[in-house]
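What follows is one structure encoded as structure tokens, with my remarks underneath.
All protein chains of the complex are present and in place, except for one that has been dropped.
Naming follows writing order (A and B), and every chain is counted from residue 1.
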Amino acid sequence: MPKDELKELHLVGTRPDRPDGLDKVTGRARYGADISAPGMLWAAVVRSPHAHARILKIDSTKAEALDGVKAVVTRADFPTGLTGEDWNLQENTMAGEVALYDGHAVAAVAATSALIAQEAARLIEVDYEVLPHVTDVDDAIKPDAPAIRPGAADASVPEGMPPNVVRYIEFGHGDVAAGFDDADLVMEKSYKTEATHQGYIEPHACLGQLGEDGRGEMWVCTQGHWFIRRMCTAVLGIEAAQLRVTPSEIGGGFGGKTTIFMEPLSLALSRKAGGRPVKLVMSRSEVLRATGPTASASMDVKIGMKKDGSITAGRAEFRMQGGAFPDAPVDMALYCAFAGYKMPAVEHIGYDVLANRPKCAAYRAPGSPMGAFAVESLVDEMSRDLGLDPIDVRLKNAVVEGDRASYGPKFGSIGLVECLEAAKAHPNLQAPLGPNQGRGVACGYWFNHGGETSVSMAISEDGTAQVSIGTPDIGGLRASIALMTAETLGIPYEDVRVNVVETGALGVNEPTHGSRATFASGLGAVEAARQAIGEMCKRAANEWGIDAEAVEWVDGAAQPAGPNAGKFPPMTIAEIAGKMGSTGGPISGHHESVPEGVGASFGTHVVDVEVDPETGRTTILRYLVVQDAGRAIHPSYVEGQYQGGAAQGIGWALNEEYVYGEDGRLQNPIFLDYRVPVASDLPMIDTVIVEVPNPGHPYGVRGVGETGITPPLPAIANAIHAATGARMRHLPMTPAKVLAALKA
Amino acid sequence: MSKIHVTTTVNGDEVEFLADPRETLLDCLRDKLGMTGSKEGCGTGDCGACSVTLDGTLVCSCLVLGVEADGKQVGTIEGVAEGGVLHPLQKKFIEHAALQCGFCTPGILVAAKALLEQNPNPTETEVRYWLAGNLCRCTGYDKIVRAVMDAAADLRGEAA
Partner (left out) sequence: MVAVNLWSSLTRFTDGARVVEIEATTVAEVLNGLVTAYPGLAPIIEGGVSVVIDGDVASGRHTPVAPENEVFLMQRLKGG
């Protein structure tokens, strides 16, 4: 959409109260664990205490003898013969022959109370044969590492690779060797990032019911209930349409609630307990031990740079473990690593490696933060060695529309240069720095995603509108959908009710993931509203006895398109809707698509830190997020995405990591030890919303959810270097690690 | 295990329930009284999503046994709005977009209300340290801190 059209918007870009705000500040909003049902049972899960162990025998005799126990399930209660990702999902839901990580489910029980279920779980006896394990990515890729799943490698892996390499990728373009020869400075460094957890505050929870006839229902906290339906029915061998899934309000997801972990267990237990509903709520330690952490990464990066800062060539070799299952986002990490730079020559190599850890799930721009940590750290290091300003170096190499991306295709409309310029102009860059203080800069990238989308909109008898969407509202989505719908229809924001509906009410929707919900459901809502507008113009034309083409829609009313169309006063949406029952029936609009034109989003972060030379503790003094939103529909929630992404990135950079002991067990499965940032760790997080409209969306939207987690990792490392001279190449940059680096 | 009869007052209303001595106050509020506004995020007193007041003292209800509430006054998120009128904190949280997923919000509101009752004019640092026991993973705390400061100003009768 051209910029001058955007100027005429009345609602898009304003900051009204979110429609679900009242429910969420009063405790009325119902999340995953907040629903109960008549006859409901409670479930508990038995989990492997070993990182790698053959399951010799499971004896549930004592548990089943306990009063109140109604069902016990093991893998024997699931169908066999699944393949590919369906098998992975089933195996991760409930271990088969071998427990693959500390926390892997091996049995589950349902009873009349939570306490009885927990006691019964303790009474289930499991005999294990402990097997050798490996948890670190660099150990897991060794040729003599314990082979975790022989035969799991896909066709991309050439003969002769180490046993735990399950996917291999190589891509690039140009003459890399010539590029390095051509450079004035060539540097090559190695980096490591540890696994982190999405850390949503709401543990996974569901209430499942499944009858012997294969019909069932589920209430669940999820980013995408059609994904839940597809995965649960595949794992249980039932028909998709027979499972009706209703999404609860969702207490955070960040990618971690786009898949299943324990949901099929509640259905399997229900089926075995005569169809009684079964509630299953994870504890925090179950969440940390057995649900979606990120991959951990070990990375080598080499860059060639001219004295003026222009990059001549780059090479990245990344190794990532994503648990005992394939799908560490090594490909995405590599795609994003050099995405901000014009690369005359670049080479990428990636290894997806198995380790005895939980199956990784997506986490906000999956892979991108790791790649950015390595590349943006090295670019900073080289810029400083050459005496160049890090923002200027990025501007010198920044990709613009039409440039070839490091991963191959050419970029459409993007706003990296605009972000860098806005960062450069921000007052934070003029703030004076004291002793032990330093400033760091870094950029980040995410593709964003369209995905399967189905939206329905109906006009009510009084001229108000209801919109049915299939993407759960995880951070203000209802507000942005209502704004776009009201803008399109020309009615007040308050006249639109947005409902997140269950699987029975719409066609398939992908989850709220890939930064797609405002983009794709928003596009769907606008298109559905336009369809309804067409119908309303037709009804008005019929009433006036003129051609529908001679009617236009202005400010919520039909009116003759010009003097030749006839002289009639505008007919408002309320007037048209009030008569719709006698003018042809309900007026609605629908939209189904996999939208193209997904606008990619770049961002630039600037952080000031102070490092305590005595303790090595890093304090964030100032933080600035600049990111391209295309068009901010509700700027407060765009800022919220920027601030939240930055805070998660800050946690990843400074505190958070999965710590495994020699025994392969997770050492820190509670929030006391897996320490996410708290209010006193952070300053205010300043934001600048850059708006380079995305031509692929009617209001110019780009997804904004993910990019913001990417730059903090390198930006903070760069700031710590500026403050102390110590270059940190292994996350998290804990006080102990920084102190050791200061003393080195 | 035999259950214990508990009589307590929640948001001013007298209530009774039978508690297993192992059950937490949070479990009793949610599962016996149907008051699901208080949330369990960790069960170990680290996240603050279950924050309530017990005789006016801010506590994590996951660290209090249900039987300990006997004869006491419990205040939960369901009682923060009085007579259908939102507390200024609730209004400011909506106005400032201080919630995204909203799961931590009940605990943060209860905790922030307890802060403002004893310190009507907190500094930003005081707000941040008071709320350091309430985890929010969505917002980065910026808008939460602003909303609390603004609500405090509102309660003091100052224009923000």
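Here is the rule we go by: contacts are C-beta pairs under 8 Å (C-beta built on N, C-alpha and C of every residue); 3 or more make two chains touch, one makes a residue touch a chain.
What you are looking at is a predicted structure, and each value in this text was computed from that prediction instead of being measured.
The chain that is not displayed touches the following shown chains in the complete assembly: A. The chain omitted from view is touched by exactly one of A:Asp154, A:Asp462 or A:Glu494, namely A:Asp154. The chain not shown here is touched by just one of A:Lys189, A:Arg244 or A:His449, and that residue is A:His449.
Touching the chain that is not shown, out of A:Trp87, A:Tyr128 or A:Phe171: A:Phe171 (per the contact rule at the top).
Taking the whole complex into account, chain A touches the unshown chain at residues 84, 154-156, 158, 168-172, 198, 254-256, 258, 329, 331-332, 335, 362-366, 405, 407-412, 446-450, 513-516, 593-598, 696, 703, 705-706.
Quick note on the criterion: only the chains that are shown with their structure count from here on.
On the side of chain A, the complex with chain B involves touching residues 15, 17-18, 20-31, 33-34, 36, 113-115, 198-203, 249-254, 281, 283-284, 474-476, 634, 636-637, 639-640, 643-644, 646-648, 670-672, 676-682, 684-685. Residues of chain B touching chain A in their complex: 1, 20, 22-23, 27, 30-31, 35-44, 46-47, 49, 76-78, 80-81, 86, 90, 93-97, 99-106, 109, 124-125, 127-129, 131-146.
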